[in-house]
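Let me begin by presenting the structure, written as structure tokens, before commenting on it.
With one protein chain withheld, the remaining protein chains of the complex are depicted in position.
The first chain written gets the first letter, and so on, giving A and B; residue counts start at 1 in each chain.
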Amino acid sequence: MTAAERAIKWSYMDHWRSNGPAGPIDQWHSVRTMSAFLKQIKAVGFDAIDTFDFRIWQMYGDYGCPAKYQEMVQDHGLERIVNTFHAADYDVRNYAPHIPQTHENILEDFRVTMGRWSEIQLDNIIVMPATLYYDMEPITEDKLKYTAECWNKVGEITAGYGVRLTCHHEFFCGIQSEPDIETFYSYTDPEYVALFVDTAQHCIAGIDPVALYRRHAQRVSGFHFKDTRHVATGDDHRHRPDSEIMAPTTGKWFYEMGTSEGLVDFRAMMTAVRDNGYTGWISVEHDKANKEGGDYSESTAISRWYAKNVLEEIYR
Amino acid sequence: MAWTKWSYMDHWVTETPQGPQPPSFNRAYMDRYVKQLSALGFTGFDTFFFYLPLYAGMYGSVPGFERFLQDNGFEKITGIFSAYPSATRYTAPHVRETHDRIVADCTNTLRMCEGLTGVENFIVMPTSTYYQTEPVTDDTIRVVADLWNRVGKLTLEHGMRTTCHFEFWGAIRTRPQLELFFESTDPEYVYFFCDTAQHTIAGVDPIQLFRDYRDRCTGFHFKDTKNVDEHEAYRTPPDPELMAPQVKRWFYEMGEGGLVDFPALMKEIVASGYDGWLTVEHDKAELGGGSYAEATAVAKWYIDNVLARAEAEARSELEAAR
Partner (left out) sequence: MKDSLRWAYALNQWNVRLDVFVRHEDQQRALKTVSACGFDTIELASGTGRWDNISRPEVILLNHGSHQGFLDFLRRANVQGVSSMFWDPQAPAEEEEGYAFRSTANPADADAIVEWSKPLVDFVAGVGAEQLVVRPVGSAWMTPPLDADGIKRIADVWNRVGERTSAAGIGLALHYDCLGAVHTEEEVDALLEATDPATVGFALDTAELTVGGIDPVAFYRSHSDRVTHVHLKDTRYADTGEEYRMPGAESTMLKGGAGRRIERWFFELGTDGGLVDVKGFVAALRENGYRGWVVVESDHGGNPAELAMLNSWYLQHELGIAK
């Protein structure tokens, strides 16, 4: 089956470390390390990559511009950059979706961001739809409504560039519980605001990602397929200053799919994807795979092995 | 006056262009390893018998290596560890027919130690793995005891005491087995080397063991564990330490939330009048993303801060009692 005949293509999300002479470095360290990274991603069978949007500065500085960087990606045999993750510095003083006074600032940020990325065609711009949990709580219906209004407007802006605005719910962001997620989406316009299902993040927050997906399949515009071995307990989700790194439950929240002892039911997930006739991209991610003796190269190979030998048997 | 005789048991892995390797990779790496231990303040060095030829190669001779240690603040090579963890048809402590070969090996090792300042301990693993030795009967233990009586007499002629270090996966592991072994060996020739983690894993209290065998104790491995073996991991062939299904990592540096009560042991040691070396060990510290350099630094911090306090308390209690 050629790439054109496949229903699902696989993209790799921008997390990487390799061993440099001066310690661990990411792939943006130099053109050489970027080339080594892209080769490895292509070699194991990914079709494309996703990036964080703050990488745009290095794309300008080291490669000329996003289009030139994308050419390098394509020279290595990958298709393109599919999605970008807009990792904003949320701040209740000037950039907080649940605070209407900050909305104009947010909208202007997106106008500028979309302008910068417009020289290439992205599918999605992915956002964490709320500030960190401890900056938003208590989570009220009003706050969810204001947040939804914000993203409705942002979604209109991005739609003008042919890019979907899509929401990715970290276990430590303000909108992470099942009731809050449902309420939030009820206030959004499905034409402008999509859902991006991160299997591990939902699992950690105690939500069944498969059930969540099935309920909202029509507005899901993409996925992070990653695994976890832990559900958050107690105050994990609101641990200052950084839940992901410092929450007491575990030092390592995320694992590549196909890890032993993982909690995500990927077979069910893939079945649901098939049942709902989703076609397009699935993004694979394993943030901080190098913790506790792990390594990115290996995790990436394992995740592709799993996609090919397990998931593609269900749907491709 | 804090305890100064701390030695380090030679386990180390470091990054090289060929991946993580032991520092015997080449002379430059070996130098750097010694310097790191020196910086932390270790003054004794214990090593494995099979490393001696490597060090001789790198430093010209084993005494040449010891001189390098001494240039870096070490007093001397304090102990040599000799073992047959895996029984073969050539060497197996529980098989009498192989004893001559084992004694010959020990003789070779002693020869390699000629010209050194004064190695104190000839540390041995008294048996091979449990699963290769079982059934472990009283006779098994006596055969093993005979071997080490023989070796102990030999090493004493070279100024070293043969001292027994019991792995949790060895054939002699329970209190009754240990007692029979000590009874069957000559106290003039065969001594006791207390590895705190190994005994703890096997369900034996190392502090009580030290109390009961104080007169035969010539040293310690201060190392920690987070697990008692509750699944008969000790019988896992072919390698219980590495391949136990329930436990990926058995050993940890001191002070990282393990089971051994080091301050209590320290006090016991001070009270007993023991004045030999105390040895730090943390095998396979690289598992789960660890690093030997950091583990060793953390262990030394624990010694300098926590154990020093325990030691001071014990000494003042002794003073008060006088």
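The criterion applied here is as follows: a residue touches a chain if its C-beta (ideal position, glycine included) is under 8 Å from a C-beta of that chain, and two chains touch if they have at least 3 such contacts.
Not measured: the values here are computed from a predicted model.
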| item | value |
| --- | --- |
| Of A:S18, A:N105, A:S118 or A:S177, the one touching the omitted chain in the full complex | A:S18 |
| Options B:F25, B:Y274 or B:W301, residue touching the unrepresented chain | B:F25 |
| Subunit B, residues in touch with the chain not shown (by the definition above) | 13, 16-22, 25-28, 57-58, 86, 88-91, 237-239, 242-243, 248, 284 |
| Sites on subunit A contacted by the missing partner chain, in the whole complex | 18-19, 32, 36, 39-40, 42-45, 76-77, 258, 260, 295, 297-298, 300-302, 304-306, 308-309 |
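Heads up, the rule we're going with is that only the chains that are shown with their structure count from here on.
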| item | value |
| --- | --- |
| Touching residues on subunit A, where the partner in the complex is subunit B | 19, 290-294 |
| Interfacial residue positions of subunit B with respect to subunit A in the complex | 15, 286-290 |
